[in-house]
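Every protein chain except one is present and positioned as in the full complex.
Here is subunit A:
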Amino acid sequence: REDRGRSPQRDFHILFVPRRSLLCEQWLKEQGVLGSFIHREQYSLDLIPFDGDLLSMESESAFKECYLESDQTSLYHAAKGLMTLQALYGTIPQIFGKGECARHVANMMIRMKREFPGSQNSIFPVFDTLLLLDRNVDLLTPLATQLTYEGLIDEIYGIQNTYVKLPPEKFAPKKQGEGGKDLPTEPKKLQLNSAEELYAEIRDKNFNAVGSVLSKKAKIISAAFEERHHAKTVGEIKQFVSQLPHMQAARSSLANHTSIAELIKDITTSEDFFDNLTVEQEFMSGIDTDKVNNYLEDCIAQKHPLIKILRLVCLQSVCNSGLKQKVLDHYKREILQTYGYEHILTLNNLEKAGLLKPQTSGRNNYPTIRKTLRLWMDDVNEQNPNDISYVYSGYAPLSVRLAQLLARPGWRSIEEVLKMLPGPHFEERQQLPTGLQKKRQHGENRVTLVFFLGGVTYAEIAALRFLSQMEDGGTEYVIATTKLINGTSWIKSLMEKLEPAPF
């Protein structure tokens, strides 16, 4: 209103992205300014492509809404996004799912298909299978620290829409003769996607395997630049020069990633990182998950960042199918006394989400799940992995294991374990118009779209990509999700906002 008074000539428009909400409009109406907007539009973005095999709705609140508030609007939009996808790439003949939300999305998809029979199209199906997974089927994976290159960048610096902001010191161009007088103060912003050759090669590797790739690359690029000494004829020189831009791009890419790797290494070699990782791995391999953990207590006493504490304590709870009441009360008391009583609200949210709760049934299912699905692999090979557990240096993401076992040999082999995980599991088939039934050629891979309802981590994406490129894997994966997350952003979305509302 003030603005309007100031400049009556200005037109105000409002563009809701990704979709307008009734609540917003209601509030604007109450403030009496709804009519001042000349245009009220929404720019619907359902599924946004992040890379050749990755789609995300970037809906931060999806997990909180679905699991804390029983508001399934984001599932509705997921279903609509899937309908759009099917309109472009053909009806998906098989739908598998695990979890309440998965069930809802599948139901909505089937219903939407019924209600718009005209949408039957004649596009040859690209996807053979759709796998819908609730995030709460696997609460463990996002809590653990990711150990792939891209995962670590996200954990430490946070990747926003494929961009990352990094401390600029290591990126200052070294010019001869200038003694570093102009140190940049702006954080260095880099875009990270598979268009960058080197990044595509190292992003999904375990961080410990990145160093050798970088040094090999350095040798190759150096050698390539040396070629100029061998170029004798005009033709050879011309050829060299034509390749120069590509080589320069490769060199700058290498320089950037060497700097990033150095930054990460500083963190991963720190004592704190090591201690934290050790405790995480103890929990994930099932050691001492039923007692108060000393390291955790020490961290609280030293007032480490609250989110780090919450991740660890939730990890312990999930790996123990809930904590014993005494242990839980002890942790809660220490957290509230150290960080403030108002955090009762956050702890309550975490309990509702199933992340930090008392053990109800008196039994711990996790060891059985861990053993049957082979979630903890002692003999992990970080350099030349043969199993998805390399992404967490020993822990195989539960969600990806489920996808892996679905492809081969199928979920019937793990019926018992599936029942221990929350939510129903199901299979649906969608009719394809005749003539479109695809007959897979021998050796041709099936394509499965895995949709994570509630968020997915880069480590899980890496694990699925690993499965895709396995020699006799038989399946290629495309990943879709409501949001790209890491443990920190995920827990943050569940924390109660403690500042008073601005309005």
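Basically, contacts are C-beta pairs under 8 Å (C-beta built on N, C-alpha and C of every residue); 3 or more make two chains touch, one makes a residue touch a chain; residues count from 1.
Operating definition for what follows: contacts and distances are computed from a predicted model.
K.L.:
Under which of the names "Cell cycle control protein", "MTMR9 protein", "Spermatogenesis-defective protein 39 homolog" or "hydroxymethylglutaryl-CoA lyase" is the non-displayed chain listed in UniProt?
P.N.:
The chain we cannot see is, by its UniProt record, "Spermatogenesis-defective protein 39 homolog".
K.L.:
From the list A:84, A:243 or A:278, pick the residue that touches the absent chain.
P.N.:
In the complete complex, the chain left out is touched by residue A:84.
K.L.:
Of the listed residues A:197, A:266 or A:298, which contacts the missing chain in the full complex?
P.N.:
A:298
K.L.:
Taking the entire complex into account, which one of A:197, A:290, A:329 or A:427 touches the absent chain?
P.N.:
Going through A:197, A:290, A:329 or A:427 one by one, A:329 is the residue touching the chain not shown.
K.L.:
For subunit A, which residues lie in contact with the unshown chain of the complex?
P.N.:
Interface residues of subunit A facing the absent chain: 16, 19-23, 25-27, 29, 32, 34-35, 38-42, 44-46, 65, 69-73, 75-76, 79-80, 83-84, 87-88, 104, 108, 116, 118-121, 298, 301, 303, 329, 332-334, 336-342, 344-345, 348, 496, 498-501.
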